[in-house]
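Heads up, one of the protein chains got dropped from this complex, but the rest are sitting where they should.
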Amino acid sequence: MINVQEADFDLNKQYTMLRAKDNTDGAIVTFIGLVRDFNQGHDVTGLFLEHYPAMTQKSLEKISDRAKKRFNVNQLDIIHRVGQLNLGDQIVYVGVSSPHREEAFSCAQFVMDFLKKEAPFWKKETRKQHNKDVWVETNQKDKEALKKWQ
Amino acid sequence: MINVQEADFDLNKQYTMLRAKDNTDGAIVTFIGLVRDFNQGHDVTGLFLEHYPAMTQKSLEKISDRAKKRFNVNQLDIIHRVGQLNLGDQIVYVGVSSPHREEAFSCAQFVMDFLKKEAPFWKKETRKQHNKDVWVETNQKDKEALKKWQ
Amino acid sequence: MIKVLFFGRLRELLNCSEIQIDDFELGSVANLRVLLAKKGPKWAEFIEGNNALVAVNQDMVDESSQIKTGDEVAFFPPVTGG
Partner (left out) sequence: MIKVLFFGRLRELLNCSEIQIDDFELGSVANLRVLLAKKGPKWAEFIEGNNALVAVNQDMVDESSQIKTGDEVAFFPPVTGG
């Protein structure tokens, strides 16, 4: 399941959907990304998440397909929110179920690393004074994160 | 928070407890281990989890302390169940919150790898015919998993 | 005819989210960049900065990729989702 949506999501509901009915899951890994206070003292109130609607779903599906080919997982779900978000809000969810924990961990990390590199989302920090809104810069760490999958 | 308990746990409740109130979390990783059907065709109905009560809590606290020293995390919670469990039941929960996703993923994996190696729990498969209950063997993969932390 | 889209910081820089180019026949992404650079100093800047990623029909491509009539081309800064 892959969703790009404005609405919030509910981890508990996702977890219920993620658990297989046939007892073949030994491991479930979930990742949730939150709106963090990057710039204390700049009156940051949240983020606006712009995206490229025709491409986002397609891009996440591609990443998901690649991950499923590479790792032995039963299920892989991705949700990414867009639009206006406040500090502390949930942005992204990745949920993986697998017979083995290594595969579950690696798959979730793989998806996040490629999402951060390829999925067409752009964050703009919203501030109390709106004329001072600032686009978030990519960070070097995210570029380097991909090396482990080569 | 570290708990060794017979009672089941609720991911949603754990997640709520895990999220910091001060918006410094950028990433939350949760791991849940489930009772999996390892031996199809052997009438496996579940597991009995024996432990060394005086040592389990202490052992998990040691692992947790080591993890917190090594990784930049805000919070780290561990729950491990003991006693009689059925197929598909939850066995273990590890929840990590951190400013950064790499640290959150690594910390959760580190805890699981050492828990599998050092925490005094023993699984016995319970079968329909109880005189055929069988102790679960350690697997080679779990021994090798520790190499990545050297 | 091709459609060209801009996103994020780049959309703001150019003050433009979408243009249509009627006279672009066959050519590479690099050719299209040269054409766009002629639209003014801000347009030239984003080309020279060379910091804009490009997708053709919603797939990331490189500079030598060929564009044909009817394609949807998008330029955007490095992504920052997740």
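Lettered A, B and C in written order, each chain numbered from 1.
Throughout what follows, contacts are C-beta pairs under 8 Å (C-beta built on N, C-alpha and C of every residue); 3 or more make two chains touch, one makes a residue touch a chain.
On a predicted model such as this, the values are computed, not experimentally measured, just so you know.
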{"item": "Where the missing chain makes contact, among the chains that are shown", "value": "B"}
{"item": "Residue among B:Asp65, B:Glu118 or B:Glu144 touching the omitted chain", "value": "B:Glu118"}
{"item": "Residues of chain B (touch criterion as defined above) contacting the omitted chain", "value": "33, 49-52, 54-55, 58-59, 80, 91-92, 112, 115-124, 135-138"}
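By definition in this document, only the chains that are shown with their structure count from here on.
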{"item": "Geometric centre distance via CA averages, chain C-chain A, whole Å", "value": "26"}
{"item": "Inter-chain centre distance, chain A versus chain B - centres from mean C-alpha coordinates, in Å", "value": "24"}
{"item": "Centre-of-Cα separation between chain C and chain B, whole angstrom", "value": "49"}
{"item": "Set of chain B residues in contact with two or more other chains", "value": "101"}
{"item": "Two or more partner chains touched - positions in chain C", "value": "82"}
